[in-house]
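The complex appears here without one of its protein chains, the remainder shown in place.
Let's turn to chain A:
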Amino acid sequence: MLRYIVLRLLLLIPVLLGVSLIVFVLLHLGNGDPALDYLRLSQIPPTDVALAEARHALGLDRPLVEQYVSWLWNAVHLDFGTSYITGRPVLDDVLYYLPATLQLGGLALLVTLLMSIPLGLAAARWKGRWPDQVVRFITFIGVSMPNFWLAFLLIALLSLWLGWLPPMGRGGPQHLVMPVLAIALMSMSINARLLRASLLDVRQQRHVFYARARGLNERRVWRDHILRNAWMPLVTATGMHVGELLGGALVIETIFAWPGIGRFAVSAVLNRDFPVMQCFTLLLTTLLVLCNLVVDICYAWLDPRTRLSGVMA
C-alpha cells in the first residue's frame, strides 16, 4: 500500500509538468499580446518604447524555452508574479479568496455523498415501488437543472417568499444551505443514479445468490455482499465530481455574493489579467489532481486488485 502511494505521488510530477506546459503553450498561442494588456491595465500609453520596456520587464523578449523554465522555476517556488491590475503578488490574492470557495465546494462534496448514498440505496432496495419512483423523479430533475437557476429559485422560495434564510453573504451555517444545495444537486443526482444502477447490477450476480442460498439474512446480504461491491463506481465518480463541484462553486458564489474566488476569477478573465489566470488555473488543477489521488488511494484500499494492476500499468 505504501509503495503504491509513493509511486502515485511520483507520477504526479510528470502530470503537473504537462499541465504547466499546456498552460504556458496556450498562453503563447493566444492572440493577445501580454505586454499590451499589461500597459492597458497599468494605464500607460502603449508607445513603442513603453511596449519594448514592458516586454523586457515581463521577460517576453527572451527565448520561449528560457521563459518557460524561469516561469516554472518561479511557480515551483510559489511565485506566480504580480497582478497586472492590483500590482500585488498574485498568490496572495488567490489564497485570500480560495478558502471560501473550498468551503462551499467541500461541503457540496460532503452533501453529495451523504445524500446520494441513502437515495441510491433506497431506490435499489425498493425497486419499482414508491421510494424508487421518488428518487428517480428527484434525480431526473437534478441532472437537468441549471445550478445558477436553482440558486435563484431557492432564493425566491426560501428568502423572498418564506423568509427563512439570508439571500446572500457569508456568516453562520444558514448562509451555507442554499449555495451548497445549488452546487450539489447535479452531482448528487448523478451519484444516486449510478449507485442505484450499480446495486441492481450486483444484486443479480451469482455471489449474492449464493449468499442468500447460504441462508444469510437480508441485512447481511445487502451490507457485505451487495453494497461492498456496488459502491466502487461511486468512488470513481466522486473523483470526477470534484472538478464539477469546484466549477459549480465558482458560478454559484457570484449569485450569493459569497466572498470566494469566482468573482475574482471572472474579473481576471474580463481584464485578461494573465498572471492571475495562470495561478488560478494551476492551483485549482493541482487541487483536483490531489483530490483524484486521494480517491485513487481510497479505491486501492477498498479494492486490492487495483493496487497490483495500478502499479504495473
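Assume contacts are C-beta pairs under 8 Å (C-beta built on N, C-alpha and C of every residue); 3 or more make two chains touch, one makes a residue touch a chain; residues count from 1.
Here is the rule we use: contacts and distances are computed from a predicted model.
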From "histidine kinase", "Heavy metal translocating P-type ATPase", "Cbb3-type cytochrome oxidase assembly protein CcoS" or "Nickel ABC transporter permease subunit NikC", the hidden chain's UniProt protein name: "Nickel ABC transporter permease subunit NikC"
Among A:L98, A:L250 or A:V295, residue touching the chain not depicted: A:L250
Touching residue (missing chain; options A:N147, A:N191 or A:N229): A:N147
Which of A:L39, A:L158 or A:L284 contacts the chain that the document leaves out: A:L284
Hidden partner interface residues of chain A, rising order: 15, 18-19, 21-23, 26-27, 29-32, 130, 133-134, 136-137, 140, 143-149, 152-153, 155-156, 160, 197, 200-201, 204, 242-244, 246-248, 250-251, 254-255, 265-266, 268-270, 272-274, 277, 280-281, 284-285, 288-289
